[in-house]
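Note that one protein chain is taken out, while the other chains of the complex remain in position.
Take a look at chain A:
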Amino acid sequence: MVAPPDNDVLWARTLHVSRGGTPALTGISVGVREQEILAVGGPRGSGKTTLLRCLSGQLVAQQGEVWFNSAPVHTMGPLVRERLRRDKFGWIDPQPRLVPELTAWENAALPLLLHGAGHRPARKAALEWLDRLDIGHLARKRPHALSHAERQRVAVARALVNEPTVLFADEPTAPLHAADRAHVLRTLTTAARSHGITVVLATHDAGVAAYADRSVSLLDGRLVNTVRLPADAEAEGAACSLSV
């Protein structure tokens, strides 16, 4: 086993995870360098979300190790992992998952408030981020009054507001139209680059992977480098029929 390079902020070694008897990850090793945008590609069901959940400490792999800045995530207790997630990691879901009774800026400021920041600085930071994502004028509206793309942008602002070390984005643009998709991705990657935030981006879309510095591909829970993915990502979950 080769020692990982020094500038890896996050790396995983031989992760094995099985969900309900089906192996989801089989021996994955991956390193994420500092301030890079890493795309994790692969069709649906290839283990992208499981890998991201392992890396972000939401899920502990049955075998294998996850290290963040030379600290072992896989041996941490749930409380320590919770604090790590709150302090160092950001997470964006395919669905925005905003708190419906809070306004847009309160949703975006929530990580800072959870952190114990004062009301006024949290509000200021959240408003600045919403402005950067072109939804500053919607800051006082509640999620039910926003369109889906606007909600997803609030979710992006919420993930970026406490300037995490690593941002995990799990199919952040899956439910959006093509135009909204490009806009959300562009703002996300631009903000990450300007603030030196490392991004791990799971996507089944080859177009999304173009925004990344580096890509790794998963197929049935394994890393594939040389094998071409079946009919690329357009055929969602379609098995390769050429081999028959």
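Just so we're on the same page, a contact is a pair of C-beta atoms (placed from the backbone, for glycine too) under 8 Å apart; a residue touches a chain by one contact, two chains touch by 3 or more; residues count from 1.
Throughout what follows, contacts and distances are computed from a predicted model.
Within the choices "Ectoine/hydroxyectoine ABC transporter permease subunit EhuD", "Sulfite oxidase-like oxidoreductase", "Hydantoinase" or "Integral membrane protein", the name that UniProt assigns to the complex's undisplayed chain is "Integral membrane protein". Considering the whole complex, the residue from A:His16, A:His74, A:Arg97 or A:Arg222 that touches the absent chain is A:Arg97. Remark: the residues of chain A touching the chain excluded from display are 58, 82-83, 85-87, 89, 91, 93, 95, 97-102, 106, 110-111, 113-114, 116, 118-120, 142-145, 151, 158.
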